[in-house]
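Entry: chain A
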Amino acid sequence: MTLDTVLVIAAALFSVGVYGALSQQVVVMVMMGLELMLNGVILAAAGLWWFLAPAPDGQVLLLVVIAAMTVEMAMGFAVATLLNRSRKSDMTDMATDLSG
Partner candidate 1 sequence: MSPVLDAVFWVLAVISVAAGIAVFRVDSMARATYALAVSFVAVGAILLLLNLEYIGVITILMMVMEMAVMAIFMIMFMGMNPALMPMSMVHNKVGSLVLALGVFVVLAGGALLVDWPARRGEPAGDLTRSLGEAVMGSKMLVMLTVSPLLFATLVAALVLATPRGRYDRFGDDLRAATPRGPGEQGDQA
Partner candidate 2 sequence: MAEGIIQVGPLGTVTATVLLGIVAVLAAAFDGAVGARLQGRRTLSGAAAPVWEGARLLRQRRRTIVAADSLLWRIGVVGLLVVALLKVAVVPLGAWTVADLSVGVVWFNAMDVMVWALVWLVGWGANSAHALIGGYRFLAQALSYELPLMFALTGPAIAAGSLRVGDVVAAQDELWFVVWMPVAFLVFCAGVVAFSVWGPFGAAAGKDIAGGVLAELSGVDRLLLLAGRYALLSAGAGFAVALFLGGGSGPFAPSWVWTLVKTLAVLAALVGVRRLLPVVRPDRLAEVAWIVVLPAVLLQLLLVSFVVVQ
């Protein structure tokens, strides 16, 4: 386990997430893609922190990423619910216009 390997794994997770976020049609699946990207970010941040500068403050960044994930999920669920209620649809393709 070196910094390089950790970062490569993180890059792989991030890329899988990119694929999911771009290719999926369903809102919740897109959210799963975003989650996976953030998963990669967490791993990369942790690797960089441990192998480069293990100062106490660095961990705060990870907490912030986790908090960001929570916010993303909560809003994602809310938007998915709203979309479902108003459009009877959970597809991103059908929610491209701005009309209610």
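A word on the picks: all candidates are chains of the complex that A comes from, given by their letters.
Just so we're on the same page, a residue touches a chain if its C-beta (ideal position, glycine included) is under 8 Å from a C-beta of that chain, and two chains touch if they have at least 3 such contacts; residues count from 1.
Since the structure is predicted, the reported quantities are computational estimates derived from the model, not experimental observations.
Engineer: By the touch definition at the top, chain A has one partner among 1 or 2 in this complex. Which number?
Structural biologist: So the chain touching chain A in this assembly is 1.
Engineer: For the complex, give me every residue of chain A touching candidate 1.
Structural biologist: It comes out as residues 1, 3-20, 22-29, 31-33, 35-36, 39, 42-43, 46-47, 49-57, 59-60, 62-64, 66-67, 69-71, 73-75, 77-82, 84-85, 89-91, 93.
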